[in-house]
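Complex shown without one protein chain; remaining protein chains in place.
In order of appearance the chains are A, B and C, and numbering begins at 1 in each one.
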Amino acid sequence: MVHSPGIPDNLFLRGKVPMTKEEIRTVTLAKGRIGLKSVVYDIGSGTGSLTVEAALLAREGQVFALEREEEGVKLTKTNVQRFGLENVQVIQAEAPQGMAELPPARCIFIGGSGGKLEEILQVCQKKLAPGGRLVLNAITLETLWQAVQFMEANGFAEVETVSLTVARLNKVGRSHMWNGLNPVYIICGTKPEELEGEGEGK
Amino acid sequence: MVHSPGIPDNLFLRGKVPMTKEEIRTVTLAKGRIGLKSVVYDIGSGTGSLTVEAALLAREGQVFALEREEEGVKLTKTNVQRFGLENVQVIQAEAPQGMAELPPARCIFIGGSGGKLEEILQVCQKKLAPGGRLVLNAITLETLWQAVQFMEANGFAEVETVSLTVARLNKVGRSHMWNGLNPVYIICGTKPEELEGEGEGK
Amino acid sequence: MVHSPGIPDNLFLRGKVPMTKEEIRTVTLAKGRIGLKSVVYDIGSGTGSLTVEAALLAREGQVFALEREEEGVKLTKTNVQRFGLENVQVIQAEAPQGMAELPPARCIFIGGSGGKLEEILQVCQKKLAPGGRLVLNAITLETLWQAVQFMEANGFAEVETVSLTVARLNKVGRSHMWNGLNPVYIICGTKPEELEGEGEGK
Partner (left out) sequence: MVHSPGIPDNLFLRGKVPMTKEEIRTVTLAKGRIGLKSVVYDIGSGTGSLTVEAALLAREGQVFALEREEEGVKLTKTNVQRFGLENVQVIQAEAPQGMAELPPARCIFIGGSGGKLEEILQVCQKKLAPGGRLVLNAITLETLWQAVQFMEANGFAEVETVSLTVARLNKVGRSHMWNGLNPVYIICGTKPEELEGEGEGK
């Protein structure tokens, strides 16, 4: 059986939807500090690769995958089935829509925000249980900037921002050549215990 | 309880021994594709941070940590205890010494080789079960080169080499500044099923 | 005689003032597109290494180096003398102070802003000749962000932002190891011909 984390990219169905690369996904997941019974949101689930890995870790918890595009919703569902997971609910919605009715979260991943990052962050703030983790992937300066500012302004603890640049060595003829991928920013933090929130998740 | 992978660096005791950074450790671990019952070697365990994470994944398996320096041995043992792990055996030895008597491995990590990489790789080749994973961390060109050549020359499958460059955003006064860490190479591959080996591990 | 650009770092006196590394300096300089008779400002000249290289290119022009710290002023003067340059004027001032009385500039480099970037950019905008080049080095997100926004908001042409990450291979024992330096951002653009300005420089 496949064991999370670190599922190779080629085990996911991906269609034409861009997929977070394996190494980025693995580090992102780790920053979430998911527990066995955690409630997890995956905002902008795309292919569902992170959803799947999160669900394998939160085996006795629940993962809610939000995705606005129909193709992404289908792909996420297909990948969830492929790994035989029963603790995932895939919701077609444009966040922050669809978040209000969810149970408090232990961990929220934001992979895509469709231009509504500010609203999404506000709702995350409410839904996240004290001590819960907020983890964003950013490829634009704007998202990086907004995420850092939000965490600092809202008193998040353990705020950490890393840039990850992956290059892959390819064999070309008899030589080996690096193929550099674009840097991805991971911004994460912990909602302080004393802050108010609806959450009580594990 | 702490849940592997992705244990933050500051939860490990580290002394003066250099520790693989969190992000590198997480990706390295993922490349190992450790199973619940896997037998894992960690060659050059250093602080034991990777040993700990591997043992949390191979909960019903066994991890053998080899380390030649006494300080590293002590630190590995301390960190193993700190996480309450009982499936780890720490061995003070300069690899490849101490490897012959171990059971076949499902996954071998090489973090340090003390200048004996070639000999170590030869023994790994023998001890690794067919389908097993060999994963190296390299910071020198020489190790990178030797590892790539070894995998290619010995018919390893799924050979993959990535370079990972992490930068961390620090707050300096009212500004944010990147602090770039050194690139680390991760070289990994799968021992082909048809190759001979002693191994039969899960 | 030393020939600009590409003066090795070790030919400059540097004291305790941090110096832009050779590779960054060279690219920064190139983005300035300095002409033989150009008027150049170097805001925050530090050790004066960029000042020297700029003055070697603008051999029949003039370079104004602004620096607020006394040690930087001394170092800049020393390095200018060391290279026998007579087309440099070193001014101890905290920019934008000291800029108003200077002749219009063909090229302005901003290496340090002491927290007054916005004011400095406003004055640069006025002093820069149409078609002139504005080139910033940034190591903080804030400076990067402000510079990009300023150029876009003020209709600069050929706006270009690059991140440069240099790693240096060191020999350690018999191995070679990369030492990664921090990424530096270079933001540059051209003041549009039709914009008003005092400038008329060559």
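Here, a residue touches a chain if its C-beta (ideal position, glycine included) is under 8 Å from a C-beta of that chain, and two chains touch if they have at least 3 such contacts.
Being a predicted model, the structure only gives us computed values, none of them experimental.
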item	value
In chain B, positions touching the absent partner	141, 144-145, 148, 165
Touching residues (missing chain, whole complex) on chain C	1, 3, 5-6, 8, 22-23, 26-27, 29-36, 57, 148, 158, 160-169, 176, 178
Residues of chain A in contact with the chain not shown	139-143, 165, 167, 169, 172, 174-183
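The rule is short, and it goes like this: only the chains that are shown with their structure count from here on.
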item	value
Same-site or different-site touching of chain B by its copy chain C, using the half cut	same
Central chain of the complex, centres being mean CA coordinates	A
Centroid distance [mean C-alpha coordinates] between chain B and chain A, Å	26
Separation of mean Cα positions, chain C and chain A [Å, integer]	40
Inter-centroid spacing, chain C versus chain B (mean Cα positions, whole Å)	45
Contacts with 2+ other chains: residues of chain C	141, 165
